[in-house]
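Apart from one protein chain that is not included, each protein chain of the complex appears where it belongs.
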Amino acid sequence: MKTESTLEKILASGNLAVTSECGPPRGAVPDKVKEKAEMLRGYVDAVNVTDNQTAMVRMSSFAACVIIKQMGMDPILQMVTRDRNRLAMQADILGAYAHGIDTMLCLSGDHPHFGDHPQAMNVHDIDSIQFVQMVHTMREKGTFQGGDDIINPPKMFIGAAANPFADPFELRVARLAKKAKAGADFVQTQCIYNLDKFETWMKGVVDRGLHEKVHVLAGVTPMKTAGMARYMKNKVPGMDVPDEIVDRMAGVPKEKQAEEGIKICVESIQRLKDVEGVSGFHIMAIEWEQKVPEIVKKAGLYPRPEIA
Amino acid sequence: MMNDQATMPSHNKILVVGGGIGGIRAAMDLAESGRNVVLIDKSVSIGGLITQLDRTFPTNDCDLCTLSPRLSEGGRQEHIDLLTMTEVKKVSGDVGNFTVTLSQTPRYIDLEKCTACGDCFKVFPECVSFNPGLDHRAPTCMRYPQAIPQAYAIDMHKCQDVKALENVCKAGAILPQQTSKEIELEVGAVILCPGADVFDPSGLDHFEYGKNPDVVTSLEYERILSASGPTQGELVRPSDGKKPEKIAWIQCVGSRGLQKGAASYCSSACCMFALKEAIVTKERFQDSIETTIFYMDMRTFGKEYEQYRERAENEFHVNLVRSRPHSIVGDEATGGLDITFAPDDGSPSITETFDMAVLSTGFKVSESVRKMAGTMGIELNAHDFAKTDEFSPVATSVPGIYVCGLFEGPKDIPETMVQASAAACLAAKATQPAVHIDEDTLVNLPERDVSSEEPRIGIFICDCGLNIGGVVDTQNLAEFGKTLPQVAVSQVVGHGCSRSSMDIIHKTIVDEKLNRVVIGGCSPRTHETKFQDLLQRAGLNKYLVEIANIRDQDTWVHADDPEAAKQKARHLIRMATSSVKNAHPLIEHSLPMHKEILVVGGGVSGMTTALSLADQGFKVFLAEKAPQLGGLAGRIKKTIEGRDVPVFMEALTQKTLQHPGIEVIFNAIIVDHTGMPGMFKTGLQIAPQMYYRQIEHGVTILATGALQNRPETFLLGENPAVMTQLDMDTLLEEDLDRIKAMRTVAMIQCVGSRCPENQNCSRICCQSAVKNALRLLDINPDMRIFVLYRDMRTYGFTEDYYLEARKRGVIFVRYEKDAPPQVRPEKDGIEVTFVDPILGQSLALSADCLCLSTGLVADDEASEDLAMIFRLQRTGEGFFLEDHVKLRPLDLSTPGFFVAGTAHSPKNIKECIADAQAAAGRAQTLLAKNSIELGAAVARVDSNKCAACLVCVRACPFDIPFINADGYSEIDPAKCHGCGVCAAECPAKAIQLMQFEDDQILAKLDGLLERMVA
Amino acid sequence: MITAERKPLEEIIDSVKPFQRILLVGCNECVTVCAAGGRKEVGILASALQMNFMKAGQTIDIKELTLERQCDPEYVEELSTHMDQVDAVLSMACGCGVQEIARRYKDKPVLPAVNTKFMGASERQGVWAERCQGCGDCLLGLTGGICPIARCSKRLLNGPCGGSTNGKCEISPEVDCVWQLIWDRLKALGMEDRYEDIMPAKNWQTGRGGGPRKIIREDLAE
Partner (left out) sequence: MKQFEPVIVAFCCHYCAYTAADMAGSKRLSYPANVNIVRVPCSGKVDAIHLMKAFEKGADGVYVAGCLEGDCHFKNGNTKVARRVAYVKKLLDEIGIGGERLEMFYMSAGMGERFARVATEMTKKIRKLGPNPTKAMSTGNQGEAVA
């Protein structure tokens, strides 16, 4: 084992891993964090804690992770290169690890353009791949990015994001390869609605044997309404929602659409289970965490394996 | 230069007889194409009939002003040898080498010495005569202010005390002993343009002309209106000097065989003449005067003339009464004139009282001209006009002697100009170009370097007769000019463009050492070059003049508010003055001339113009969009005179195809065009492969023709019995049996013409109808033929055929615009219902055939594309718009472009051929030059300011600027088109457009907006 | 070239309000080329200011002058003769010019009339786009001659983020995804494999990270 990470253990055991996420509140309200985390207890192996998601200020991922850790659950510390330079990032990693946080996700982050502080300077001192590389160096070499030794280097189980749907598509597998090369242990993908396209990508991944180097957790997101489906299709960059899905959502009466969304989500998981190279699922139920248990159950991923 | 033949070798000399506008045009065309000309006129100065006109339609310009620049050009042309008071005695020999004997009656004045001071006249008014009628106080024998030559003439018989007269002249220019002399010359060709007399109505007692002073001819009325006329342009009744309130015009006096001694033909020009006089009268007095024209048919058949008539009726409220008054009787009591006439609606005669009556007298050949023709052995037609062939409109029966203008047949100014150029073209063929003489070196003072001088501005204000002087006080304006900074001289110069005024300006420039000149006059568009030339002659760079357009853009448009006009005139003068300060000398560039010609269109006009040019050794490209030559004329069988068109066309086509100098390009579409006169590049695509070809040429002649109009009315295209006149023309040759079978034929005129869709009169339909009617009767004498018309427009000699048709029983019935005939299909025929104006009730007739006179319309599609590609202006109907409706009828406003044939307006074959030869003649005037003079209005880059930013390179519509090896923008003055876009976009202000530099433009604004109380 | 854009007139007007006699100075280099501060813009601005004050019944005395280059002391020296007749200088040059004038004429207020934008190229007449951020350590050789630092919204050096859609950037369909461009170019050059080398974290010292920069050519410097 490279790390103490529960997620690593689950994956190593060959079980399909399940992660979900919890967006920290836009205020100093620890109970909100607890409330959300509580819903997921027992249904997921680890909980992603987002870092100023969509460039909106929220409680820091680091602090929220600490709260969740204290609840005896396993948080995944998300961190974006947008808001910190390499000093700040390494400092937080040390701090987090000091609180027993051993799993993290390295991202570049949404552009401030989309957030509540469009005027903000975006740092991007390093990019996501260099970020992965940096965390990997800290773990394997025990040195800071600058080269100095670290006393008790943090051993992080390193995750990254992968978007199989963004352009240029032909670059997508290579991009994963790069992240693997940089030292990523697992990737969580963008929400998958276009399963065919995902399978094409996955095939490319398998052909290059990348799934041996890095665990791929397929991202899924249940849709609440046809409106949401349409929005994701048209407005969210790098999101690929086929018309069938939109039509299917629109095809059912309003009050039944949420249900339909869950159905689609579950069916996707069912199908993806059999896709070679998929080693788990990342269920992103944005502000809808209460539905995660239902999905996990219906998808036959419950109960979660007990790992000592 | 006068009377000096030494400089001229004879073989390339051409004699032009008659110094009217036609003669001047012919002489100038020849001179410009390098031929030497002897221009003779029997009167004391040239100008002819037109110099007696006040203004001409449609622009109602003052004709002296449009003409005079031409005249002094005529005087200036080094190739022209002008002999006045001279007539032809004898002509012998034949084409290429005629020997002519001229006799010149004494002027008793030494032209070289006479300064036209006028002293002789002041003391001895009786020995000078002035005589186009109505002349109470013989002002001077110079018939009009811009006379050429600029000298007096003496009538010695009238002179009592010759000695005293001699002494009066300080210049010692009076030569009492002068005697008439004979001059003999060798010439290659002769052009006759002696003009015509007008019918003398004094024989017609029922009009009281000559008895009652208030009955005048149209020409005399012109003189009354004319600023240079006896009444100084005041409109007064000759009898009592009162301003008339009701004026009547009576048409066809001496024409259309109406009165005793009247000619049988139509004089063609009188209808427009009367309309113009009525409009000008209305313009002067608006509603305080009533104008009425009594006419039989309103013959406004020329280009856009119909619209002019519309304006007369609707805008100016000229009453048009269709009737022939049978008498004018003076009313002692009222002092008025009682005119009695029968309205054409059949109602009984009416008598109405007018203050003045104007007789629209027609043209007739004068006795002297008839004699002259006799001595030359020229065949005359039944009306004593020179006989010409329909297929060779300006050639007389004697090879080498050509005719143009009124002597060829009654016509108006544009047609005269066309024939003049045509005659010039043919005459030029018979002669060789003279050695080119560079005019500038001959007449110009050496250019003075004014760069170091402070501006000394001279302001010269034209009164342009009443055009300017009648609205603003020019004297006062000149005084105002004096108050402006750096103005050395400011004065009024009468008709600034007149010879005398030009000389005054010339002298003032020299004497006062002026180095900048402002002319307050008419538009720079028409007169700038004239004054630029004047500066050059006076030793100043031609770009040191600025023209303030106080006529076209002030007095003409603000006549209703003299105070405003006055202020604006001051603005314009101030603007020009402050701007001219910043003007500086510019040099012009020149390029070699391409002598090839591109003719677009292979119809009768295109082929004729191509041949006329090719015969003189020019290379012609003839682009035809169809796969064969011929055009519309190729579908016509017979002319009205019965000539066989197909035979003629076949010969023409063969000649064109076989001529080594002509390259015919079939299936060709024009796709692009660049360049300037003398070096055009035109791109063609040639079907079927549509391959691209570019042609380099010096001039372009558009002979793209027109289309036969086929409006979907009167069952045309639906019913086999309905056809156009053109169809009938074919039928007459190809299906005699069908013709023989017809018992009744109806014809409807003005179908698709003179209507909202097409305001134009198609000109040729009336004669085609008459032509076909007569041919029908030839085949089937007892056929009943009805012609339903609005106005029969059988102008000129075609009137004879109209007469003949009536004699032979063709029934002509008039219909009103708003009550057109109705047609209904019948079994084997058409029922035509129409209102008989006399009976006032509608009649129906069953016709075996209905023949529609549909006339011609512009080929809108084609002409629109061409107008776009060549950047030409078009009329509302889609015909190409000429540069000057009267004086340059075939020149398009884009230099280097000419139009011929029906692309200009509807015409018959004869007129098309004249056009074609004329266009060729006009083209030669350009092609004769060996280099293209480029204006100096080109963009210039200041390399010190240039940031080499490429803005000009990208902005130039013609891709001329480039960044040169030294790293700044360079603009080749020879290629620059002078639009100034680069100058306007340059962010470093490193580019200036010469002649329109920023400081000049800003100075104009200063001049205008300077906050000073005037 | 350095690009700039005239400031909103209102802002310029406010900045010159306190002064009576203004020396309006243009520059014949970059700002002329990008139509922000050449002779012509100087003329237009002068006229606009003039009118604005006339409107209020005031007059302002504006002297127009355009220097060959405002970022060279010798050229800036040319202003010296005018300085005693003006209360303030309004510069239409880029920031460099403004500062050069401020450096030379210690006791005169210098006001910027343009906003200096970026180092760019003109895409076509009237359109300029950012191309370089002067990082001081050019990596264009590795990215097919297209700069991800200047042209990627996130300055990503190792490939497109998940937001790249149809060759456009996630922040706006008006903006090209530079990594799409780079990738197309690498393919065109047959250098696809280059892409998989990880570009190490950038050393920003050579750029702004290293503080204000200077170039000294020993052989030329005096």
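Which chain is which? They are A, B and C, in the order written, and residues in each are numbered from 1.
By definition in this document, a residue touches a chain if its C-beta (ideal position, glycine included) is under 8 Å from a C-beta of that chain, and two chains touch if they have at least 3 such contacts.
Keep in mind that what you see is a predicted model, and the values were worked out from it rather than measured.
J.: Which chains here touch the chain that is missing from view?
T.: B, C
J.: Which of these, B:218, B:875 or B:969, touches the one chain of the complex that we don't see?
T.: B:875
J.: Kindly state which of the options C:15, C:52, C:99 or C:133 is in contact with the chain not pictured.
T.: C:52
J.: For the chain not shown, which residue from B:329, B:586 or B:955 touches it across the whole complex?
T.: Per the contact definition at the top, the residue touching the missing chain is B:955.
J.: Going by the contact rule already stated, which one of B:164, B:350 or B:564 would touch the omitted chain in the full complex?
T.: In the complete complex, the chain left out is touched by residue B:564.
J.: In the complete complex, the non-displayed chain touches which residues of subunit C?
T.: Subunit C touches the chain not shown through residues 8-10, 13, 40, 43-44, 47-48, 50-52, 54-57.
J.: Can you name the residues of subunit B that touch the chain not displayed here?
T.: Given the touch definition above, subunit B has residues 59-61, 283, 523-525, 549, 551-554, 556-561, 564-565, 567-568, 571-572, 575, 868, 871, 873, 875-876, 881, 893, 937, 955, 957-958, 977-981, 983-985, 989, 993, 996, 998, 1001-1002, 1004-1006, 1008-1009, 1011-1014 touching the missing chain.
Going forward, only the chains that are shown with their structure count from here on.
J.: Mapping chain-to-chain touches, which pattern fits: line, ring, star, complete or other?
T.: Drawn as a graph, the chains make an open path, so a line.
J.: How many Å are there between the centre of subunit A and the centre of subunit C, using C-alpha atoms for each centre?
T.: Each chain's C-alpha centroid was found; their separation is 41 Å.
J.: Just how far, in Å, is the C-alpha centre of subunit B from the one of subunit A?
T.: Each chain reduced to its C-alpha mean, subunit A and subunit B end up 88 Å apart.
J.: Which positions in subunit A touch two or more other chains at once?
T.: Subunit A, residues with two or more chain partners: not present.
J.: In the complex, go through subunit B and note every residue touching subunit C.
T.: That would be residues 945, 947, 949-951, 954-955, 986-990 of subunit B.
J.: Which bits of subunit C are touching subunit B when the two form their complex?
T.: 28-29, 32-33, 35, 38-41, 43, 66, 122, 124-125
J.: State the interface residues of subunit C toward subunit A in the complex, per the touch definition above.
T.: These residues of subunit C touch subunit A: 153-167, 170-172, 177, 179-180, 183-184, 195-196, 198-202, 204.
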